[in-house]
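If you scroll down you'll find the structure; I have some questions about it.
Missing here is one protein chain; the remaining ones are kept as they sit in the complex.
Labels run A, B and C following the written order; every chain starts at residue 1.
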Amino acid sequence: MKEIGIGLIGTGFMGKAHAIAYRTALSAFPDIPAPRLVAVADVNTEAARKAAHQYGFESATSDWKALIANPAIQVVSITTPNSMHKEMALAAIAAGKHVHCEKPLSPTLADSLDMVKAAEARGVCTQVGFNYIKNPLLKLARQMVEAGELGEITGFRGIHAEDYMHDPQSPWTWRIDPSGGPGVIADLGSHIIGMARFLLGEIAEVSADVRTVIKQRPVARGASEMKPVEVDDVARILVQFGRGCGGTIEANWIQTGRKMQLGFELTGEKGSLVFTQERLNELLYYKAGGEARHMGFTRIESGPQHEPYGGFCVAGGHQLGFNDLKTIEMAEFLGGIAKGKSTGPDFREAYEIQKVVEAAIASSQQRNWIKV
Amino acid sequence: MKEIGIGLIGTGFMGKAHAIAYRTALSAFPDIPAPRLVAVADVNTEAARKAAHQYGFESATSDWKALIANPAIQVVSITTPNSMHKEMALAAIAAGKHVHCEKPLSPTLADSLDMVKAAEARGVCTQVGFNYIKNPLLKLARQMVEAGELGEITGFRGIHAEDYMHDPQSPWTWRIDPSGGPGVIADLGSHIIGMARFLLGEIAEVSADVRTVIKQRPVARGASEMKPVEVDDVARILVQFGRGCGGTIEANWIQTGRKMQLGFELTGEKGSLVFTQERLNELLYYKAGGEARHMGFTRIESGPQHEPYGGFCVAGGHQLGFNDLKTIEMAEFLGGIAKGKSTGPDFREAYEIQKVVEAAIASSQQRNWIKV
Amino acid sequence: MKEIGIGLIGTGFMGKAHAIAYRTALSAFPDIPAPRLVAVADVNTEAARKAAHQYGFESATSDWKALIANPAIQVVSITTPNSMHKEMALAAIAAGKHVHCEKPLSPTLADSLDMVKAAEARGVCTQVGFNYIKNPLLKLARQMVEAGELGEITGFRGIHAEDYMHDPQSPWTWRIDPSGGPGVIADLGSHIIGMARFLLGEIAEVSADVRTVIKQRPVARGASEMKPVEVDDVARILVQFGRGCGGTIEANWIQTGRKMQLGFELTGEKGSLVFTQERLNELLYYKAGGEARHMGFTRIESGPQHEPYGGFCVAGGHQLGFNDLKTIEMAEFLGGIAKGKSTGPDFREAYEIQKVVEAAIASSQQRNWIKV
Partner (left out) sequence: MKEIGIGLIGTGFMGKAHAIAYRTALSAFPDIPAPRLVAVADVNTEAARKAAHQYGFESATSDWKALIANPAIQVVSITTPNSMHKEMALAAIAAGKHVHCEKPLSPTLADSLDMVKAAEARGVCTQVGFNYIKNPLLKLARQMVEAGELGEITGFRGIHAEDYMHDPQSPWTWRIDPSGGPGVIADLGSHIIGMARFLLGEIAEVSADVRTVIKQRPVARGASEMKPVEVDDVARILVQFGRGCGGTIEANWIQTGRKMQLGFELTGEKGSLVFTQERLNELLYYKAGGEARHMGFTRIESGPQHEPYGGFCVAGGHQLGFNDLKTIEMAEFLGGIAKGKSTGPDFREAYEIQKVVEAAIASSQQRNWIKV
């Protein structure tokens, strides 16, 4: 496969990120099929046209079904609101297209399962936008865990906290419309749950406190009329991993001051790792058992020794950014398609993550431990 | 009151810390009664004698009861193993002495309550060794919470993690003898629970996972014979504060690489504070609502503008150390005695902290939420 | 101007960086002319062909003169070794092409001046690859200096230190061939000198210590035969700015452990800024005169409030990487061309930077202060 046709649905925050990633992927990953940017769709015709120009797609359309039907397209990227994912994904799958869908798959577990089954039945490759784990340093972290370099794992403390909803005067938006699914536990929680699973494997059981802190918000910016909030602002979760260790996970979108507090402290009997997306090019590593007077956490800086950093830059210390992580994600997806397999996280993995989300919500309601 | 006689029981880690603190207190706090170091007691006569010389006590004894009976002594500091606290404290109280006791008060809640009641009945001043909250920056943090500078508080994430038990080959010691009470949740957990209460007030309810990770340890260093461990290595707790907000608290003594990870992230609608004892002279403060392009967390460095730093040094940036925190603790205790009241944390507060510890243990056993 | 034809000469480290930047520029900057990747040249035909495929150029050639002559090309990017810059740039200028040239312009001041004069005479736009100052946070820093937010500037401490030559066993390479010009003072020093000028304006006078620390290196990796090193490893410079304040600048490629220690501490009577490229999405800002108990350095995190971050991502905290800085550089260059002016740093500015380099070398030889 020398070339692969791409169709993009949606032109917002994630639409642009997908576009930049597809445009850059081959430059950083010479062995993948060359992505051909065939068409972009947006309900707003003008937005679609502008996006086609700006991102370099050959054509624009306001009809996503036409995009899916386009025979030049083998890959469909879905970046529309959550509630539209299912219909689009099922249509693309039915047309035999490989599908990248932004997270979360859908507002409900049942819908997500339908999507998983459809994709698996049709045999297409899928991917879901858990971009942060594409970081070369997280690949290193996982390798170290798997190779036993940290010894038996004894704990995990994961957080994804930001503050875009911290102000009680921030108005009601689509983010907190319950028809889109849960609140922060789906929006940010899915990232840190996915990261925990990426590093340590399945989460078997949870006990959670999932709550709405700001109980009502103005119907619009500056409005005096208030509307009750039904989705969660904070989720605090005790977790039991399948491998035996325990941990905590927190998702929070009212964490005043934090713009990207996504990270973890992962501890084993022989070593520990500390990571925060706030400094995504650094990984702290403590190795037990060395010379006492020299011991401490070592700040590893990302470099070409950490694959696939070298595809972006031959010299260490130059640093990757968010869009580079998205590029890795898309390049791996396209590379996987060429080999006939999803590189993950695929629809199945996204569904497993969503199961943890749902278990946490149920646990909070029932106020006890719930098996995932 | 111009002078106050001190008797110290125990000459180990905390015994020395108390001695240094009493020796330094008047230099940093000119208005307190001058501590007179009257006597030091240790079951080991030679240790007592050495301590008297080294720390400058007028006399040494192997008989703690004689020390308590000494009429020149008004204050008794108890730094012996937990299981001995009660008998000594009750004797000192009975003799009308003011009592400083290291934490935890005693291995069981019932014994601790006896100690509280005895002290309150007799009307003596008491203090328990929760030294970390004596930090000038923690006093600032509490003032900011109380003054509403952070707005409505929406979350607290507290941790006290160290690694002195992380190695499975670390042998069985008194620390893990269940006759001394719970494990890390009492040893380190009490510090972070106390800090949470100091900052935000009472903890109303908990749901906890308290577990023994390393199930057995060698009976002695290098021994092949193993002995089962009965006390906890890690405690992870979901908390509900009386004031309404939620949070998490973790205590951990197998956190490989951490020597003093005691700290918190405390969030309100208008601002946040981040602290770690690893950098005890710094407090991070985020203030919402400023000029967007300049916003971020500000690293406040301890200085004379943060009382009582100025008693130690007139210039900022010079930094306090652990023993200085202990000095503040002792100076406040002595200053309180002169005014006839405990400055806290007193026996009552230590008991309240222990109630949270016990509730967490019960919650973990019953696997649900427990009211404190 | 709706479209602009790009020709790239050279396909190494910087060649790839240019290509990715041109491919991404329009996505992040919708108002610039659309770059059309017309041709790429490399003396190695196969390398050129591969680059054309990987970076999406329409054609490949081993003849850079043919590339320059191509009428579909309006912009030529030169990323070949320093000693080849002049001939290529002069040819491109003669053909009326706008020229981007990697730094340094040429090995000698005289050659660089020829290039400046040719470009200015022909009226083409030029740009030189001082990418680090394209950081949104450095634009903020400059605005703050210019707006007087830091008050009268009283000092600047600048460093660009890395360690790629720290090992005495690192062999002789083109980097230390004196025909390519000076050593670290040109390679890294030009970046920090350019950054100093970007922030504070002209450097009037210097007193420098420029030295070769590792006096000889193996002729090849592992070889026992040694060859003397003639270029500098470290340059330490006292500087006097035209605006009146003093400072220091250091360039160092044997700074063991440092991969990208490029940064500064810039101090004024009313505030200070601290920056390091090691954490390129952060700027530390101290503002004098606030409430004493809350003062300290504030860690500003890059976000859409800092232009042109928002072109890459609508949400703060997501972070830019090195290639994004290069994209800003190229987008500004293309945007400037559309308006008929160089946005800088142009050839003239690169020449001014090189004058400081040469003055420092002369100062070190003469062991006194030298006017630039």
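One rule holds in what follows: contacts are C-beta pairs under 8 Å (C-beta built on N, C-alpha and C of every residue); 3 or more make two chains touch, one makes a residue touch a chain.
Quick caveat: nothing in here was measured; it's all calculated off a predicted structure.
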Worksheet entry | Among B:Lys65, B:Arg175 or B:Arg279, residue touching the chain not depicted | B:Arg279
Worksheet item: Considering the whole complex, which of C:Val43, C:Ala69, C:Leu90 or C:Val213 touches the chain not shown?
Response: C:Val213
Worksheet, complete the sentence: Contact residues on subunit B toward the hidden chain run 13, 16-17, 19-20, 23-24, 26-28, 30, 34, 50, 53-56, 162, 164, 258-260, 277-281, 301, 303, 312-324
Response to the item:
Absent-chain interface residues of subunit A come out as 140, 285, 287, 292-301, 303, 305-306
Worksheet entry | Positions on subunit C contacted by the hidden chain, ascending | 150, 154-155, 157, 159, 166-168, 207-209, 211, 213-214, 233-234, 236, 238, 240, 245-248, 250, 252, 254-258, 265, 267-272, 286, 288, 296-297, 367-369
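The working rule: only the chains that are shown with their structure count from here on.
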Discussion item. From the C-alpha centres, identify the chain that is farthest from subunit C.
Written reply: B
Worksheet item: Of the chains present, which has its C-alpha mean closest to the combined C-alpha mean?
Response: A
Response to the item:
Separation of the C-alpha centres, subunit A versus subunit C, in whole Å, is 34
Worksheet item: Taking each chain's centre as the mean position of its Cα atoms, how many Å separate subunit A from subunit B?
Response: 41
Item to complete: Mark out which residues of subunit A touch at least two other chains, giving numbers and ranges.
Response: 258
